[in-house]
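Only one protein chain is missing; all other protein chains are in place.
And now, chain A:
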Amino acid sequence: MGPKKETKEASASAKKKDTSAATTTATASAKKPTKPTGSATTATKVVTKERKEKVKSTALKAKQRVVRGNQLTRKRKIRTKPRFRRPFTLRLQRQPKYPRRSVPKRNRLDHFAIIKYPLTTESAMKKIEDNNTLVFIVNIRANKPLIRQAVKKMYDVDAEKVNTLIRPDGEKKAYVRLKADHDALDVANRIGII
């Protein structure tokens, strides 16, 4: 890009020089354009204009050089590896003009939906007394961490661990062992399962 621009500039300035040269020859004697301005007053107007152009073009070239560095030709990169990998390019974040959904989907698996009901079978009762655990029938799509959170939210108890299994009739059963500082019996009374 550099050399091209330069030549364009040069040709432009050359063209200007030609036109102004024509006018100078018309008005005064054939003067060299680079002569200082302190010359014949009759042709000062044209000469100074010429000089201005020349000065401007050289100044511009100098500025370009300064801005671009001394090499106006592109330097080739040295590639030390045979593989070419795509360089990092600009990746903009999305700025959507409209949300695709007007209302975000509501969470269908909230803690009310996770815990369906507690079990009150004999073996479940045994678990409450002996092992400090509560037994729940739970939404089949719930996992152990979700069950733990749900129990915490609904009954205000911390679980030591949660074991789950899927019954043959398709429901999920969760054994929630409570932490030592909670008593499963009390909690069961509170819930209503006695």
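By our rule, a contact is a pair of C-beta atoms (placed from the backbone, for glycine too) under 8 Å apart; a residue touches a chain by one contact, two chains touch by 3 or more; residues count from 1.
Here is the rule we use: contacts and distances are computed from a predicted model.
Visitor: What does the UniProt entry say the missing chain is called, choosing from "Large ribosomal subunit protein uL29", "1-aminocyclopropane-1-carboxylate synthase", "Ribitol-5-phosphate transferase" or "Vacuolar protein sorting-associated protein 33A"?
Guide: According to UniProt, the chain not displayed is called "Large ribosomal subunit protein uL29".
Visitor: Quick one: which of A:P82, A:P99 or A:G170 touches the chain that's been left out?
Guide: From the options A:P82, A:P99 or A:G170, the contact with the absent chain belongs to A:P99.
Visitor: Across the whole complex, list the residues on chain A that are touched by the chain not included here.
Guide: Residues 97-103, 112, 115-120, 154, 191-194 of chain A touch the chain that is not shown.
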